[in-house]
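Only one structure is covered here, and it is reproduced in the block below.
Left out: one protein chain. Kept in place: all the others.
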Amino acid sequence: MINAGILGGTGYAGIEVVRLLTKHPEVNIKYIVSHTFAGQKISEVYPSLRGICDIRCEELDLERAAECDVVFTALPHGASKEVIPKLFEKGLKIIDLSGDFRYDDPAVYEKWYGQKHDCPELLEKSVYGLCELHRSEIKTHTLIGNPGCYTTCSILALAPLVANGLIDLKNIIIDAKSGVTGAGRGLALQNMFCECTETMKAYKVATHRHTSEIEQELSRLAGEEIMLSFTPHLAPMKRGIFATCYANLKEFKTDEELVEVYKKFYDGERFVRIYEAGTLPEIKHITGSNYVAIGLVADKRLNRVVVVSCIDNLVKGAAGQAVQNMNLIFGLPEETGLIDAGYYL
Amino acid sequence: MINAGILGGTGYAGIEVVRLLTKHPEVNIKYIVSHTFAGQKISEVYPSLRGICDIRCEELDLERAAECDVVFTALPHGASKEVIPKLFEKGLKIIDLSGDFRYDDPAVYEKWYGQKHDCPELLEKSVYGLCELHRSEIKTHTLIGNPGCYTTCSILALAPLVANGLIDLKNIIIDAKSGVTGAGRGLALQNMFCECTETMKAYKVATHRHTSEIEQELSRLAGEEIMLSFTPHLAPMKRGIFATCYANLKEFKTDEELVEVYKKFYDGERFVRIYEAGTLPEIKHITGSNYVAIGLVADKRLNRVVVVSCIDNLVKGAAGQAVQNMNLIFGLPEETGLIDAGYYL
Amino acid sequence: MINAGILGGTGYAGIEVVRLLTKHPEVNIKYIVSHTFAGQKISEVYPSLRGICDIRCEELDLERAAECDVVFTALPHGASKEVIPKLFEKGLKIIDLSGDFRYDDPAVYEKWYGQKHDCPELLEKSVYGLCELHRSEIKTHTLIGNPGCYTTCSILALAPLVANGLIDLKNIIIDAKSGVTGAGRGLALQNMFCECTETMKAYKVATHRHTSEIEQELSRLAGEEIMLSFTPHLAPMKRGIFATCYANLKEFKTDEELVEVYKKFYDGERFVRIYEAGTLPEIKHITGSNYVAIGLVADKRLNRVVVVSCIDNLVKGAAGQAVQNMNLIFGLPEETGLIDAGYYL
Partner (left out) sequence: MINAGILGGTGYAGIEVVRLLTKHPEVNIKYIVSHTFAGQKISEVYPSLRGICDIRCEELDLERAAECDVVFTALPHGASKEVIPKLFEKGLKIIDLSGDFRYDDPAVYEKWYGQKHDCPELLEKSVYGLCELHRSEIKTHTLIGNPGCYTTCSILALAPLVANGLIDLKNIIIDAKSGVTGAGRGLALQNMFCECTETMKAYKVATHRHTSEIEQELSRLAGEEIMLSFTPHLAPMKRGIFATCYANLKEFKTDEELVEVYKKFYDGERFVRIYEAGTLPEIKHITGSNYVAIGLVADKRLNRVVVVSCIDNLVKGAAGQAVQNMNLIFGLPEETGLIDAGYYL
């Protein structure tokens, strides 16, 4: 059994890691850190876990963490930069759910986060944990920068087009809609029920940090620098990301031809569902599961393609992908503990 | 492996049986009947199942059904009465999700359903599948009348009080609130999104059929006839039943004393969570899971107890309990395939 | 024109007073107090008001308040007790939306609020502002204790039965469900979108303060002391209260007979809608409006009546009733500015 620790286990991403690990046949949850709820059972904080996972939240303690084989870190930024280098030194496998280890180049991090990177030397030793694109490197690393939710959904939607050189790289637009869990568990007026039900908004237009992750990965695939528009929206639902992506085709291709490109690109991928021409995914198709669902429409009139992509932001967009990364690192079948239909209803 | 058939597999209860069986380690889904979607893959009707369960829906065929070891029947009334007697004769194990086999006395059925019972002789051979109260009989039967959703939630909430003779039996009131999946998948104006979000209503006040199931079971526990008020409401959420039950105490007892009564009554029950004095369950504590969560407040001022009880109507209130019954019939550990935290978020 | 001030104008009750007054033909909004947003336009805090009401929020200043003819006070408790006596001395008409001036007897206040009443002498000079029951007294008072939301809904539901001596007073049960605006605008984890959508809970069971208001008013109508069960619940919607009330009939009466009793009791009431036998109200019938909608079912089997009652907690349960009180005090037609269908959709 793999002994796992979750540092920051009572936030929305952290508790989803806990939920998924309770179903994982090869994992024993050994250690949950929560400063706010230290001393309480995790099943008191989230009573859905009662009888399933009743261990107590603890304060952060490096010695305790070091008893684990793997730690999932979902800590506030300050805590994170203290802890991760020390755990890394101790040889733990680390899957970090923050933005800190997602970049090839610290300058990009610094530009979008507005601060110096705390440990650029560690950044070099980390790998971007988007399993479908970095599988082989992930297997040989022990520090994983687990991708952002918008990012995963957007990159997987566009990767086949970019990698196959099918689109104009100057006019890519990603219009993404997220459920409210994406905003986390912190108290904020704008995330109160009465302030965000029956409404919708855009936020951080042209400035959202996930833009830089998307650009990094698509640029890598393209072999040239891509800059694109990414607009996040908040929709009145708990979970899910819906990304609508627009790109101009270099040469027109039909729905069927493009679907073939996608199927070939993702051949053998357990968690990628490519929709047949004429059908499109909806968020309820993947809620609660680790799948990404991708469909597309080629607009002959405009010689443009519209790709729509759905993930559950807490699963494939955070905790599920983190577990998928863990499986890769430990040499387990990649889908272990992750095959679940989720809940359409 | 147990070969299972689901007759009526594309309704909301049916598809939840499918979802749960895809996670069950001892079951092979062999046969899904859906008149409306015959010929289509179940994963085309519910794309959340894609890659997990892709078998095709079929028309009803008794010979095909007879290849199963167990069938879950969630058919419309007319179809049901044709089919179940024939399957019973063939020796199949049958778990019926309709109201047809939930009664000790056909006269009660006839009074509340307003029609003659179609096969009273089969009714005699069936057992009421409320696992926590009828476990030993369930194990020896092959035709199970799987309880209603409101029923399960209400009976389990009140059973300890009634069985221990702690309350006045003349003034029991159950005020229950249900999510909209309880109304099924049939088209109805009142269940359209715009007609049932941001609102609430009561329906079938004083006449809902589940009243009779609750009265039957509590009367049996009391050893005398109980008549009670049961009021169902529709709340703007997909899943969940919240039952608030009121009864006058014969003799005042504190929260702590009553909690002890409940803990003792449900000692060893895997799916019953009794809440400590001072805490109460919420629907999100059990959504997506087979648990029932029960809490209470003793009101000293009025010498009255208020018991609140939550289940997921599609799981413990339908498909989950059906699987629990299947486990009992087949001699499997009762919780096989059912231990799941559900989704708080 | 009546010059109106709203003290605490950016909370959910306060802003609803502002919204209603912008439609009132006889009122000029002169003064909005908000400590948090002082200096900002009210239409910056609530952009729905842009171009309709753009005055700036101010800090509390008694001299400024004294320029008004009427003030609506929706202040936090501490601020309220300082301010109201002084405004009263200055001769302003005051409609207070807190619980402070709703009681005949300070002892009742003290029992349920757990603290001494700050100005019992003022309490004597105030009147309970439930317009349908206290109309004539309201007209002659200048300090109105505007009723609670649960209270208005519950009292109006039961008043005809109690006043006509039709029910057993020992077994009254009120099971009430509220939208989340009832919890106010203060930050609280439990009122975050992800914590209260798709779920439901009961709270303050047997201890909610509104119980005492309901008991006071029904006792007055009965001519004897009534104690009853009141259970509030939170439902995943913004607005609305749905109260389901249970009482044992002294002598059985049919739906039609009871509906007649209600129609007679509320004869001429502009904001009370009594539903015909066989029909029941839903929250969407009154959302956004000042109406209360009441229907009932007589359960012959149990000799019990179930009354269901709906109001919009922010309108008839707070701001609308406050404006109705203002109309009464100023001798305007009671419905001035309040006839609005609300929004079914």
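Things to note:
The letters A, B and C name the chains in turn, as written, and every chain counts its residues from 1.
Note that in this section a residue touches a chain if its C-beta (ideal position, glycine included) is under 8 Å from a C-beta of that chain, and two chains touch if they have at least 3 such contacts.
Just so we're clear, the structure is a prediction, and the values are computed from it rather than from any experiment.
Only one of C:P47, C:P76 or C:G91 touches the absent chain when the whole complex is considered: C:P47. The chain omitted from view is touched by exactly one of A:Y12, A:Y46, A:F242 or A:Y262, namely A:F242.
Among the residues B:Y12, B:F88, B:F242 or B:Y275, only B:Y12 touches the chain that is left out of the figure.
Residues of subunit A that touch the chain left out of view are 171, 173, 175, 177, 179, 194-195, 197-203, 205-206, 227-229, 231, 233, 235-240, 242, 244, 246, 248, 280-284, 287, 297-299, 301-302, 304, 306, 308, 345. Mapped onto subunit C, the interface with the missing chain covers residues 12, 15-16, 19, 22-23, 46-53, 181, 197-198, 238-239, 270, 273, 281-282, 284-289, 291, 293, 314, 339-345.
Panel shows subunit B; residues 12, 180-181, 185, 187-189, 191-198, 236-238 of it touch the chain omitted from the view.
Following the convention adopted for this analysis, only the chains that are shown with their structure count from here on.
Among all pairs of chains, B-C has the largest number of C-beta pairs in contact.
In a homomeric contact, the two copies may use the same or different surfaces; for subunit A and subunit B, over half of the interface residue numbers are shared, pointing to the same surface.
For the pair subunit A and subunit C, the distance between C-alpha centroids works out to 46 Å. We define each chain's centre as the mean of its Cα atoms; on that basis subunit B and subunit C are separated by 38 Å.
Rounded to whole angstrom, the centroid-to-centroid distance between subunit A and subunit B, based on C-alpha atoms, equals 36 Å. In subunit C, 194-195, 197-198, 236-238 are the positions where the chain touches two or more neighbouring chains simultaneously.
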